[in-house]
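One chain of protein is taken out of this complex; the other chains stay put.
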Amino acid sequence: MTLLEVENLRTYYTEDDGGLVRAADDVSFSIEPGETLGLVGESGSGKTTIAKSIIRLLADNAEIVDGSITHRGTEITDLSKKALNREIRWSEISMIPQNAMNAFDPVYTVGEQIVEVITVHERGTSTAEAMERARQLFEDLGIDPDRVDDYPHQFSGGMAQRAMIALALALNPSLILADEPTTALDVVIQDRILETIKRMQEEYDSAMILITHDMSVVAETCDRIAVVYGGRIVEIGDAETIIDDPRHPYTLGLRNAFPDITADDQALISIPGTPPDLVDPGEGCRFAPRCPFADEECWEVTPHPVEYEPGHLVECHRADEKAFLQAEAEKRETWLGQEVGDPTADRAPVEEVDD
Amino acid sequence: MRKHTESRRDFLRKGGIAGVAGLSVSLAGCPGADEGAAPADDSTDIDTDAELTEPVPELDFVMPTEGSNAERHELSLLAASSFEEVGFEINRRQLDFETQVSVALVEHDFDINVIGWGGTPERIDPQTFISDLHEGLESNVGPGGRNSPGYDNPEYNEIAAEQFLTVDQDRRQELVYEAQEILARDQPRTYIANEDDMHAYRPGNFQDIVPTMGEGLNSFWNMIEATPVGDRDTLRFGYPTEITSLNPMQDMATPDRQWVRVIYDRLYRVTDEGVPQPWAAADDPTFEDDGETVVVPIREGMTFHDGEPVTAEDIAWSFEYFGEHSVTYGGRMDPVEEVTVTGDHEVTFHLEQAFAPFVANVLAQIYIFPQHVWEDIDDPVDQDDEDYIGSGPYQFDEWRLEEELRLDAFEDHFQAPNVDRIIRVPGADVSTLVRMLEEDEIDMVGATPSVSAQDRLEEDPDVENVFAPTIAFFKFAYNMRNEVMQDVHLRRALSYCVDKHAYVEDMMGGVGTVTHSPIAEVNEFWHNPDVEQFTFDLQAARDELAGAGYGWDDDGRLHYTEDHEPQMFLG
Amino acid sequence: MGLRAYVLRRIGQLLLTYFVFLTILFVLFRMMPGDPTSVFILEGLPAEAREERIEELGFNDPLYIQYFDYMRQLMTGEFGDSIIYREPVVNIIWDKVANTLFLMGSSLILAYTIGILGGALMGWYRGTRFEKIGIVGVLTARSSPEFWIGIILLSVFVFWLGWFPAAGMRTVGLDSGEGIWRFLNRDFLWHLFLPMLTGAIFFTATPALLMRNTMLDVLDEDYIEVKEAEGLPERRILYRHAARNSILPVVTVLAIVTGAAMGGSVIIETVFNWDGMGRAIVDAVNRRDLPLAMAAFFIMGSLVIFMNFVADIAYVYLDPRVEYE
Partner (left out) sequence: MATRTRPGWRDLPEKLSSGSRWIAGKFRVFEGDRIGQTGLVLLFGIILIGIFGRPITLDLFGMSQTLQPFSLAPYDPSVSHRGPDGRLLRLEGPSWAHPLGTNHLGRDVLSRVIVGARVSLIVGTIAAFMAVFIGTNIGLTAAYFGGWVDDVLMRITDIAYGLPFLPFAIVLLAIMGQSIYWIIFAIVIILWRSTARVIRSQVLSHKNRPYVESAEAIGASNLRIMYIHILPNVLPLAFLYAAFAVGYAVIAEASLSFLGFGPPEMISWGGMIFTAFNQDAIRQAWWWVFPPGLMIMFFVMSVFFIGRTLEMVVNPELRHRE
């Protein structure tokens, strides 16, 4: 049975001036139990919004305007806040935020915070029992169990992230949302944390949605990958398919932007331009302004997902020209020579910030 | 005893204390008559065109702050601007009470000072108010002396000294009249007003109240006579300041005295009409040897609060002891050479010479102590006796500082009070007490509310205002130690600038009496109604100055002229 | 620097501050014009007796002798005798200290309870009408001097409705027990209510605004979002996490405000005729009862200095992250 089913999700933000930001616009995907899904995309593409919509952790000005999210048949969007807290949050779906150092309340020990989440959700569990579980989790994650009595600021970055994983696993959830779990860490530790996450996920038999902008990370860890651009999933499929045989020009571009896992002779090529303004995007493919392959149709007609192979959906008018696209995309000139055909390109490049 | 509940201003000028003359009536001798000296007329012709010399120096005007006395503060400001209108230059110095007393009475650092003298019953006898300008009297001289103007007129000194020794009542009256005339002429002070009392109580709670002259509801008789209505047994009495001590030896302030005297008896007590009547004494005293020996019979059967009998020995010992130790009033025993026990119930006082107000000022003022309690005490002034055993109509129960003083009726007393218990409540100020009175949290207030509050209380059906005249007065004093103030004409001119009427009517709301003399109008026997009067008249002030060799420059500023010759006294 | 060394250094500074404070106090009071005996002149105290009294009080000694005497007295916790009451100041002053502590203590407790909870809610419900009204209300309360609040409360609850007593601390003639029971009884609390409320209204603003401001910072922290994701009930997040983290600056300010409140007690004590330390200072200064005035000032100043010290230490203690400067 499908663990989580997201269908036609639309999450919009209202800006101060009344403008609507379509941060998630008609997003659909699903996850099977134990599966790992990667959500890849640039900053501001909407991947975090999708994740936050799942546990309804949206800011006051954001709203799920349409679509459904079902977890084992339970419609999350319809749940009352109370029921959501009781039935879904953390007990079924937990999360690992990107900076664990800031994710713990600084005035309580880490142990106390793990105990809190256990005792709140599992009535009848004594503090001592909960603390024993916290120590067990620490041990599983390779942390000295005595450190449950330490305050967050006494942990190193990597250690804190492990502690965060312990917290995320405390209730043995069926799904973990890991939002850029390693970006804040040293490169050296990143891999080890990723390994730990993967190992624990398997051990605890949880599914996971891994959010990242780093193609190489998803390549290693995920069973399936969804590429997010402009609030939409532009391509989704098996990890191998997306990494080795993508059809969407954006996926191709993204792949270029990270060191190839297989071939190391390739220089990095980044996609020029910036993610689109999601206020009132209008008709046409949202990637068209940055796409070296965009033609008239792309500018005028909004593409819809088309299933090319089983489970491999692509949202591109020219996705059928796979071979051509893949070949062209490997050339540096394709991206550099690209005349950016949209005024949004005039905007100062946005610094890379974590969203 | 006259009991009255007359209220408000209708009483205002009806008051008067006919009985005052009876003070020392038993001493009265032959009537002598002397015409009071008429005010000397010294007006000389002046040349108003005389050449101006230096300006009259700025006058240092010491006045209370609004906080320490709002009404006098207002009058001072009003007077200051009148002074300026006439051409003086005024430096206004607003001081809080303590500083003012220090500056004016101790350091004598002022030209004009605003202060009042209180009017307790023993001051009904003119001695206090006449002699305080008697520079010959040692206690008046120097820092802290009461002669703050430094007035030293030989003519006056002589009269003031003489009246003190004159036993003949009518002769003494003449001298006192004459003294008042001299003061009115010389204006070492501008006597402004008697600030009468208007106290309030709840008639629904108490009846038979006895306000007395100068004390209003604080009177001793009120404490004894006030009768509760219904099943009430406690009288809750409000007064704006806390007492400082109940030790009769350090009894220094009026509020203390009001309560010490209900715990400790005296031989005589001054009635609400100002006459001393026998109290612990069985009868009036007998005067022998031309008044140099005074024999006092003692009431039988009295006991102290601890049950011990009050003996003649206790009384004789008390007088000696008080004379020796009391800081404030030990001096009252100065005229007494010796006190002897001349019988089981008789004490005899031997005086150095006859002393006119002996009964009122000595026998009716000194407390009776239990010898058995006090004789072993090392330092009677600082002694910390928390029992305060006396023989008076109330006995001490408890004193919580700044909260409550509780006294219980002493049922064995020959004139036990009509209430079982009296509680004295100190408030931060009169307004607080008035508020409590209005809310029925206390029964009486022994202080005069502000005019606003008086008006309000007048309309409150549950509260009654009672009027009590006073002999206390309030005045501007002119410091004659300073050269500028030595000129009698300048002082007289200043006196014309003080709007006494406005003070009484506007600032006091009518509860007061304009005065021109230190002896209050209500003190009928001693008050001289015919002294020279200074009523508000700026033209008169200018004329007085012009006539004495002063002139004005173009800015209206007052200058001396060549013609100016300072004159200290008239006549 | 370790905690120990830090605390020791603070104590050293405290002593120095204290010494200077005491010296200032001495200088101030010696400069005061007027002398304490003059009050009795009008009552007829003879000049001679007055001189004697001044000598006895030691006002004629050289200044440095008076200074050493004064320091010695304070070291031994003695304040000398009140000139007016002729009783040791210690016998008089502690009752007043207790009265003020009860009044201002309860005011502050109320103010901080309301302020912290209200401020937390204002932060939590940021951007709403509730917050706006809260801010305006709190600023308005803070803009009203204590005497003004007191007079309004008097007008409404005493003059108009007649619900509370007009003044004082206890009903006249009521026996309310001894020791602590003098304070813990219905009559006292009934008298306490309006003055306490006056202070509470005045002092609510500081914690409320501070709490709201820090709440706004705290609510932006990642861990609040994580706590939400954890499915903890809203109240639990609000009070146990958001408010708990925002409270630090409020606690340190509490200490400082406590000091200030003691100094400001004179106003409330005047309006409601409360027999406390503030009024004692004013009375004693007005009557030039220097030992009493000095003792009251000394106790109040000590309290203020001590509370500032406590604020520093409390900060270190309450925040596990803080580093000693």
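In this document, chain identifiers A, B and C correspond to the written order of the chains, with residue numbering beginning at 1 in each.
Please note the rule applied: contacts are C-beta pairs under 8 Å (C-beta built on N, C-alpha and C of every residue); 3 or more make two chains touch, one makes a residue touch a chain.
The structure displayed is predicted, hence computed values, not measured ones.
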Sole residue of B:L52, B:A70 or B:A282 that reaches the chain not shown, by the stated touch rule: B:A70
Identified contact with the non-displayed chain, of B:R146, B:R172, B:R266 or B:R435: B:R435
Hidden-chain contact residue, picked from the options C:V7, C:L57 or C:L216: C:L216
Hidden partner chain, touching residue among C:F68, C:W94, C:F159 or C:W181: C:F159
Omitted-chain contact residue, chosen from C:F29, C:Y70, C:F164 or C:F203: C:F29
Absent chain, residues of chain C that touch it: 13, 16-18, 20-21, 24, 28-29, 31-33, 126-127, 132, 135-136, 139-140, 142-148, 151-152, 154-155, 159, 213, 216-217, 220, 256, 259-260, 262-264, 266-267, 270-271, 278, 281-282, 285-286, 293, 296-297, 300-301, 304-305, 308
Chain not shown, touching residues in chain B: 65-68, 70, 74, 77, 92-96, 99, 429-431, 434-435, 438, 449-453, 455-456, 505-507, 509
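Heads up, the rule we're going with is that only the chains that are shown with their structure count from here on.
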Chain B and chain C, separation of their C-alpha mean positions in angstrom: 41
For chain A paired with chain B, centre-to-centre distance based on mean C-alpha positions, whole Å: 94
Multi-chain contact residues (two or more partners), chain B: none
In chain C, residues with contacts to at least two other chains: none
Interfacial residue positions of chain C with respect to chain B in the complex: 33-51, 53, 84-87, 92, 95-96, 158, 162, 165-173, 269-270, 273, 275, 279, 286-288
For the chain C and chain A complex, residues of the former touching the latter: 127, 221-223, 225-234, 236, 240-241, 244-245, 319-321
Of all residues in chain A, those that touch chain C in their complex: 55, 57, 60, 81-82, 84-86, 88-91, 94-95, 97, 99, 102-107, 116-117, 120-121, 151, 153
